[in-house]
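One structure is given here, and the rest of the page talks about it.
The complex is shown incomplete by one protein chain, all other protein chains being positioned as in the whole.
Note that the chains take the letters A and B in the order they are written out, and that residue 1 is the start of every chain.
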Amino acid sequence: MLKGKDILSALDLEPDDIVDLMGLADRFREEPRSSAASGRIMTTAFFEPSTRTRLSFTFAMTRLGGNVVDLGPEEVTSRAKGETFEDTIRMLDGYGPDLFVIRHGQPGSAAAAAEIAAAPVINAGDGTNEHPTQALTDLYTLRREYGRLDGLTLAMVGDLKYSRTTSSLSYALSKFPNNKVYYVSPPQLRMRPEVLDNISGRLRYEEVERLEDVKEPLHAVYMTRVQRERFSDLSEYERLKSYYVLTPEVLLRLPGRPIVMHPLPRIAEIPESLDSHPQSRYFQQAQNGMYVRMALIVRVLGLNA
Amino acid sequence: MLKGKDILSALDLEPDDIVDLMGLADRFREEPRSSAASGRIMTTAFFEPSTRTRLSFTFAMTRLGGNVVDLGPEEVTSRAKGETFEDTIRMLDGYGPDLFVIRHGQPGSAAAAAEIAAAPVINAGDGTNEHPTQALTDLYTLRREYGRLDGLTLAMVGDLKYSRTTSSLSYALSKFPNNKVYYVSPPQLRMRPEVLDNISGRLRYEEVERLEDVKEPLHAVYMTRVQRERFSDLSEYERLKSYYVLTPEVLLRLPGRPIVMHPLPRIAEIPESLDSHPQSRYFQQAQNGMYVRMALIVRVLGLNA
Partner (left out) sequence: MLKGKDILSALDLEPDDIVDLMGLADRFREEPRSSAASGRIMTTAFFEPSTRTRLSFTFAMTRLGGNVVDLGPEEVTSRAKGETFEDTIRMLDGYGPDLFVIRHGQPGSAAAAAEIAAAPVINAGDGTNEHPTQALTDLYTLRREYGRLDGLTLAMVGDLKYSRTTSSLSYALSKFPNNKVYYVSPPQLRMRPEVLDNISGRLRYEEVERLEDVKEPLHAVYMTRVQRERFSDLSEYERLKSYYVLTPEVLLRLPGRPIVMHPLPRIAEIPESLDSHPQSRYFQQAQNGMYVRMALIVRVLGLNA
């Protein structure tokens, strides 16, 4: 039961809730119009720009017949004010939204907001920490492909150290039996130790440096973007972003005809020549995210749908 | 029948559709409240700022009881992302809007979006190329004044080379018989050759350098703004923007008591002393644009109204 709950980490999601959300997302895919959230207000507070995630939530709430009030672009709202994050959340909560969706550059910021807010808080990405609704989106994409969430083998490729999507997806996969992940990254961008601690014993994994090192059949190869925002040294960024690029040739050599996933936006790591490839799923994945978020909003608000 | 059609160029508009839109716009002027678009979502994607056009569409959709989801200001959405225009449109289209309204600095960008998007696309201005809904707005203003769309003589004044409103209006006027246009501009800002090619044989025109050279009675004088955005050399901009200014004295000397039109925003080319002049129509013109867009949205979505 997710009603009234904060959605801060994929670690908090129960397998039953996940499966329930997937079923509800399927129903919204069948019948996209709804008035389940009529009269409700969702506040989106993005202290770090994320057009895709913000619009995915905005479309989801709008399609449910609900209202969205956006805090506005950070450069506008923060200008010459110097108000603390806590005061901003407290102010917004006083206006009585039914739901918060928060993106912030600081790990733990969504949890901090949940401490303050009376309304439930959905973490839409807190720094390099977590992005649980992206993990639900990814699970939904896998489930639509394979009809199950267990016994799957994935390769997560690229910037794992700074990627919140791969950590949240790892946590989500660890909720189901017999899944395995290959973490494919350069040494300096390896998955964070605390993530490995959180999944150890529940999700098998191997750390390798090149996709070529993956010998098992894969169900999915999950590419990640090397985000410029994460680097103080731009030359370091330039060097790394060209590191792991999934060309049709590389994809062809991977065992098991894996589907290709990516949280988007993609830059160089997936060439456009792959867009029409039969194994590509990253655009469907983005669309799936909206249906999953419709389902999540309905459950957290405890609406009839 | 415009249902499901992309509205990319004034050249594609059929006279019957234009006349139908004008009649529907008149009805919305009589009865401004409607719920025809209830439950529908229009996405506005302005990759180039245009407050007036964006708000005109936003009011139109809101007055129809529909929802608007805006991509957000370009400087926010594009920041540190490097996503392609095509990927952004594909992402948005996946969220399932019923309609796109797109503004972009690149000629042909709306057409490119229409290639990708499942939802119909309305071109809200693609660089110096076209602005078909402004053309419909202008036709509607002329029709309200003269009760017809044929046998009209206009002078289009100022920056014709970089103006998409004058090219789209020329295309729209070329759909009806016996119209004529005087293109009044400095030599370096003359109407683009491809526009003259597109209208030749269907719309009579003369190119002159000064309003004083117009000897025929005019139904309307259409002023245009010299847009700073279009100039790399600001001094060149400063010199040209003061070129053609419509003072009450100049207007008085024009034959035929023409109404004064302007796509707005106006800067120096129309002094405020003209705002209360009996021949001025530019503010009514802006208002007309909203009614025309209500009508266009209804027809493209195939709504009952």
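Note that a contact is a pair of C-beta atoms (placed from the backbone, for glycine too) under 8 Å apart; a residue touches a chain by one contact, two chains touch by 3 or more.
Source: prediction; values computed, not measured.
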If I consider the whole complex, including the chain that's not displayed, which of A:L71, A:V121 or A:L303 touches that chain? A:L71
Contact with the hidden chain (one of B:R27, B:R52, B:R190 or B:H277): B:R52
Hey, which of B:M1, B:A118 or B:I267 is the one touching the hidden chain? B:I267
Missing-chain contacts mapped onto chain A: 39, 41, 67, 69, 71-73, 75-77, 79-84, 87-88, 90-92, 94-97
Pick out the residues on chain B that sit against the missing chain. 32-33, 35, 49, 51-52, 54-56, 58-59, 62-63, 65, 73, 75, 227-229, 264-267, 272, 283-284, 286-287, 290
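The rule is short, and it goes like this: only the chains that are shown with their structure count from here on.
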Between chain A and chain B, the Cα-mean centres are separated in Å by 40
